[in-house]
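Complex shown without one protein chain; remaining protein chains in place.
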Amino acid sequence: MNEEIEETDLTADERELLAELTAEDAANALSVSGDARRQFLKQMSVAGGAVLAAQMLDAPTIFALSNEAAVYQAAGTENALKVVMKINGAEKSLSVDSRMTLLDALRERLALTGSKKGCDHGQCGACTVIVDGQRVLSCLTLAATCEGKSVTTVEGLAKGDDLHQMQAAFIKHDGFQCGYCTPGQICSAVALMNEAKNGEASYVTADVRSKARALQLSDDEIRERMSGNICRCGAYPNIVAAIREVHSGRDVAQTWQFAGDGSQAIFDVKEQTQKESATDATV
Amino acid sequence: MRPFKYSRASTTSSATQMLTTNRSAQFLAGGTNILDLMKEDVERPTELVDITRLNLTQVKKISDGANKGGVSIGALGKNTDTANHPLVRQNYPLLTQAILAGASQQIRNMATNGGNLNQRTRCSYFYDVAMPCNKREPGTGCGALEGINRMHALFGWSEQCVAVHPSDMCVALVALDAVVKVRGINGQERSIPFADYHRLPGDTPQKDNTLVQGELITAIELPKNNFADKSYYLKVRDRASYAFALVSAAAALEVDGNRIKQARLAMGGVSHKPWRAMEAEKFLVGKEATEASFKEAAEAEMRGARPLEHNKFKVELGTRAIVRAMTQAMNGGKNA
Partner (left out) sequence: MTKYLGKEMSRVDGAAKVTGAAKYAAEFQVNNLAHGFLVMSTVAKGRITAIDTKEAEQQTGVIRVFTHLNAPKLAFAAAKTIDPLAPPDGQPFHALTGDKIYFSNQPIALVVAETYEGARYASRLVKVSYQEEKPVTDIENSGAKAYAAKSSDPPAIAEQKINPRGDASRAFRSAPVKIEAEYTIPIEHHNPIEPLASIALWQNGKLVIFDKTQAVMTLRNYLAAAFGIAATDVSVVSPFVGGAFGNSLRPNQTPALAAMAARELKRPVKLVLTRRQSFTTSGYRPATWQKVSLGADNKGKLSAIIHENITNTSSYEDYSENTVSVARMTYACPNVSLDYKVAKTDLPTPSSMRAPGAVSKMFALESAMDELAYKLKIDPIELRLINYAETEPDSGKPWSSKELREAYRQAAEKFGWSKRNPEPRSMRDGNLLVGWGMATAIWGAFQMPSSIRMTLKSDGTALVQSAASDIGPGTYTVITMIAAEYLGLPMEKVKFELGLSDFPTAPHQGGSWTTASVGSAAVGAAKEIQKKLLELANKDANSPFKNATAEQLQFDNGKVFLKNNPAQTLSYSEILRGNNLSEIVETYESKPSPEREKYGTATHGAQFAEVKVDPDLGTVRVTRIVEATACGKVMNLKTSHSQEMGGAVWGIGMALHEATEIDHRYGRMVNASLADYHVPVNADVHDIETDFVEEEDKIVNELGVKGMGEVGMIGIPAAIANAVFHATGRRIRDLPITPDKLL
């Protein structure tokens, strides 16, 4: 366990609170291997409120009705096909309607509802999953085409109770509000780390002719490459901060402290203003 | 989405055969457009033939034939892989930029090169089965002609259809004089110059291109050229990313000092097909590569524009986009 990671990853307020945990709780929080912050956050979440929705409502009569294992083969399937694919490391065999998308197979047949249906037409990115290492849209992927493929959904990112570092960074930077686009954002961001490592170009890459090598992405690069995932709550700056932190491996300050820190930008503008006359514009 | 049979083709000949046997079967490659349209009940194939496992994904140098020294890209290569292939990045950066201007990373990871050519218009009237559309349902009229047509065509439209081709990639391909390699029903192959691949709507807007049922694109060939040092793809859109073009411009120049030896220019978002700006190209040959020349060339091209009620701005925007793309091309095609 790395104390330094823990120190830098926690907010000042959370650090203080961690210190205040009773000895017993603290021992608990820190005894688990892995990143202490993720553990702490998870513990805060589990204890402090509604984490796993399935266990969150204490109204037993209602939850008795909502059966996690209600996965069944529906009647009324047309042109049924058998598909075997690996989902989050486990082989799954399904009989699907030829019309069934991977997204609906995950959500309706495998109870993997982490992948979200936002538009169902490839226009929002909420359904993003990783297939054979590439991020793709599960709403425009037929389940039938996934034969023999390996699918990773948001449910497959954490290792047991240990959150994936991208998941932890999203919590730290508050990279979401309602949470609905979040699984797609996170799957996208996880895949993006590899794309950067492979030196893939984007529309805003300065020189696409330059040889592909591992990239350190600028914020503008992250923004462009994450533009296929719409966040209607508008958490974009926080999403960028979370990705930048995981990508750079360095602690990143909270984004809301940035814009006004733009004295640099202001002075740039001023210099430009002094240098240029504004008479030749064509607007 | 209507019920359909899902089949998987194991060879190109069986693939073409399957589409000949069942005339209402269609190929399934990346699926990013056809599934979208099937959900809207716009496309109604009774069978989808999955061709994604065919071995048509290579990007390679062409060693003989008319395009010797050029590069061939497989029809089933993914847009992302094509854009990032070293041969493409180095020799056809215009194509890399154009591909990366389109859609999102997720979609580019799914979409294939051949599929990109065959994607259908994003005209809202085409997409909404409650609306009239001659492309979707010949004889019902063109909803956009006197409807909301801000995103629609300037060039080559007919009373039957004013839709535009949505691709960015194809704009670069037509500028680069690409050739579409097609395998026919009986195994015969043919080569279609890119400018002839897509159609203008005329009286048969339901037909986007010149393929016949059962034909399969196997590769797209890019002839060798001297444009790699000076090319640029500019896309102007309503938001900064993940949006279709208001207009786009693919510009490529070969210069001798500051004198233009050859120019290639194509536009997106302005026509039923990727629009090769021949008037502008003709004008530019032999001229000095200055903003004034670019502007004059753009204006020459735009004289042929026939704007609709809501897209008049595209004439001016298109002119400025051409000048900017040409200027950026002269600057080495790099982003600031």
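The letters A and B name the chains in turn, as written, and every chain counts its residues from 1.
Here is the rule we use: a contact is a pair of C-beta atoms (placed from the backbone, for glycine too) under 8 Å apart; a residue touches a chain by one contact, two chains touch by 3 or more.
Model, not experiment: these values are computed from the prediction.
From the options A:Arg135, A:Lys172 or A:Arg244, the residue with contact to the unseen chain in the full assembly is A:Lys172.
In the complete assembly, the contact with the undisplayed chain comes from A:Ala158, out of A:Ala158, A:Met193 or A:Ala212. For the options B:Ala75, B:Val88, B:Val180 or B:Val323, the residue in contact with the chain missing from this view is B:Val323. In the complete complex, the residue from A:Thr113, A:Ser150 or A:Ser210 that touches the missing chain is A:Thr113.
Across the interface with the omitted chain, chain B contributes residues 1-3, 39, 41, 122, 124-125, 127-131, 143, 146-148, 150, 236, 238-244, 246, 313, 316-317, 320-321, 323-324, 336. The chain not displayed touches chain A at residues 11-14, 17, 20-22, 25, 41-54, 56-59, 62, 65-72, 74-78, 97, 99-100, 104, 107-108, 111-124, 126, 153-155, 157-158, 163, 167-168, 170-172, 174, 176-183, 186, 204, 220, 222-224, 226-240, 254-263, 265-266, 268-270, 272-273, 276, 278, 281-283.
Heads up, the rule we're going with is that only the chains that are shown with their structure count from here on.
By the touch criterion given at the top, residues 78-79, 81, 98-99, 101, 120-122, 125, 128, 134-137, 140-142, 144-145, 188, 191-192, 195, 198-209, 211-212, 223-225, 227-230, 282 of chain A touch chain B in their complex. Listed in rising order, the residues of chain B touching chain A in the complex are 1, 3-6, 28, 31-32, 35-36, 38-40, 48, 50, 52, 78, 80, 83-84, 86, 89-90, 93, 96-97, 100-101, 103-107, 109-110, 228, 235, 240-242, 320, 332-336.
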